[in-house]
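Some chains omitted; the rest stay in position.
Chain lettering (A and B) follows the sequence in which the chains are written, and residue indices restart at 1 in each chain.
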């Protein structure tokens, strides 16, 4: 807010020396994780895939660079990821990304919030939706369908041992079929995995995500 | 990520009908809270203050509109706020805003994360710092000073009953004096108040914040 003119003037704060470092996220595009894992030579498949990322996205997502110390792990990760997030499903791609961000918000995962928050903004064309998913999905004006979907995903994230038939029923009542329930669970489960790999390794998101689709 | 060319093509997702509403935050600039509290006539002081906000910020922050049903509450709120966030202190204004956002992140307060996240981006000139405070301050590359400051503020937020002499000592060792400890506590305390007023009333942030200083 602004300073009221009723208030007496005050001297400049003395603590100018205590500003944050030039950038609190400096180096995010250079050092991808806190682990020293030298990249393996890219296989031909992976060379082609990275080239495709550069062409379509303009960059290679840091998570792929993080996995690139081992071609088997890298390609298995991509196979699961693309099946989950891009293959046909009763859930739209945006819905899957909304789950990704709501789960990552529960787990306070910097990498996934930045990368998938950008995707929600882009797929929805609604920058505020990305912020809401990352901050508190309960504050968003969601359809009954989306609210049920995210409530299920977040309960599964926070207290999986409490998920039972009545939770599945609640999602079914919001219009989801059994295959959709699998997909919600699979996406929520996947980000519970990847949030933890990212936190364990201090994975840093490409800085380009921050300004996308604002 | 991008679709691997190894994967067979797939049909367009059927669930196009299930996109989120045109905007998940629609109306945030019109209906400020979920409570029906008709605004009181602005006092001369408050008229002047709102005009100053329009002039300097280009808008009146919604939190002020939310309090405007009662002039005594509105002016008391502004007095406390401005003393806390703008008056001279051993903490820079940016530091106070960093505390505001880290506390609001713990409390997952949509209003405060949006409004004060924007201020951190603006004061720091580092858009990523705002994101880091809102997502997980532990992932930021902070100075020892800032880390100690936020650890104290967030512990005070999460488990105030556990704060003791050794917590104060830790902050002192990072270079803060007793007056600074008061200010950290006062800012953290204030946002624990305002986060709750915002959540209790479903307070909506001005939409202009979202794009600021990205």
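Here is the rule we go by: a residue touches a chain if its C-beta (ideal position, glycine included) is under 8 Å from a C-beta of that chain, and two chains touch if they have at least 3 such contacts.
Owing to the predicted nature of the structure, the values given are computational and were not obtained by experimental measurement.
Counting every copy of the one repeated chain, the full complex in this structure comes to 6, with 2 of them shown.
The working rule: only the chains that are shown with their structure count from here on.
A rotation of 180° superposes the C-alpha trace of chain A on that of chain B, rounded to the nearest 5.
Centroids built from CA atoms put chain B at 21 Å from chain A. Interface residues of chain B facing chain A in the complex, by the touch rule stated above, are 1-7, 10-11, 13-16, 18-28, 45, 48-49, 52-53, 56-57, 61, 64, 78-79, 81-83, 85-95, 98, 105, 108-110, 113-114, 124, 126-129, 131-132, 134-136, 139-143, 145-146, 202, 207, 210-211, 214.
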